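Removed from the display is one protein chain of the complex; every other protein chain stays in position.
And then subunit A:
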Amino acid sequence: MTQPGEFYQRDRSIQPAAFTPNYKTSVARSPRYSMISLQNSVSEITGPRFGHNDIDAGDNDLLTNYAKADESPIGERIVLHGRVLDANARPVPNTLVEIWQANAGGRYRHKKDTYLAPIDPNFGGCGRTLTDVNGYFFFRTVKPGAYPWRNMVNNWRPAHIHVSVFGSGIVQRLITQCYFEGDPLIPICPIVQTIPDTGAIEQLTAKLDLNATVPLDSIAYKFDIVLRGRRSTLFENRLEGN
């Protein structure tokens, strides 16, 4: 074994470019020179691993993880669930998924957010979990509200939940945003529209999942995440890392 099993090259045609001037902050924060392409070495195919000692069982329940006893955040109660898969459609087990979001009124619990919609005293807005052996994860939360932002004068973000995923090697590391089916703000959002491919935008749009709702309790949305695949010629007998 003289060279590592590489991850598939990232398909940049479905990924946002660095320079997307309608999203104004990207103008001064985008490199101008081309990236240097690197074939994977041990530095790229490896990445951090997390276990159940790192997080707590209730960290994925945003309805309770910042609420006072017997109280609950205000808003539409939802289950956000799905699987983390790689490009070969194999589940990515035991990987860390972290989310953060605004409350039902579109207000973030962050000292830099000054939007006039109020903080919800029972809602923090972050959660984390490890996928199970089938790559499955779920969160309970409230559906976030849209909120205005200073880009063009009258821009509003669609309801969204930020999602961060690791995978098994650092080149699979991904931060993205989950949108909700049917939201009319999606096609007019300059951040969504940094993505040049409509199919890729649909892939970031969680679908209402009536089968997974909890009757008389919470409505459900399904959001699958796909990370880069990997050639397995060199490690065919080893599940880990694939």
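Assume a contact is a pair of C-beta atoms (placed from the backbone, for glycine too) under 8 Å apart; a residue touches a chain by one contact, two chains touch by 3 or more; residues count from 1.
Everything below uses one rule, namely that contacts and distances are computed from a predicted model.
Per UniProt, the protein behind the absent chain is "Protocatechuate 3,4-dioxygenase subunit alpha"; the candidates were "3-methyl-2-oxobutanoate dehydrogenase (2-methylpropanoyl-transferring)", "Phenylacetic acid degradation protein", "Protocatechuate 3,4-dioxygenase subunit alpha" or "Na(+)/H(+) antiporter subunit F1". Between the chain not shown and the residues A:69, A:89 or A:153, the one that touches is A:89. By the touch definition given at the top, subunit A reaches the unshown chain through residues 2-4, 8, 10-12, 14-18, 20, 23, 25-33, 35-50, 54-56, 59, 65-66, 85-89, 96, 98-101, 108-113, 124-126, 128, 162, 164, 168, 170-171, 173-177, 191-192, 194-195, 197, 199-201, 203-204, 225-229, 235, 238, 240-241.
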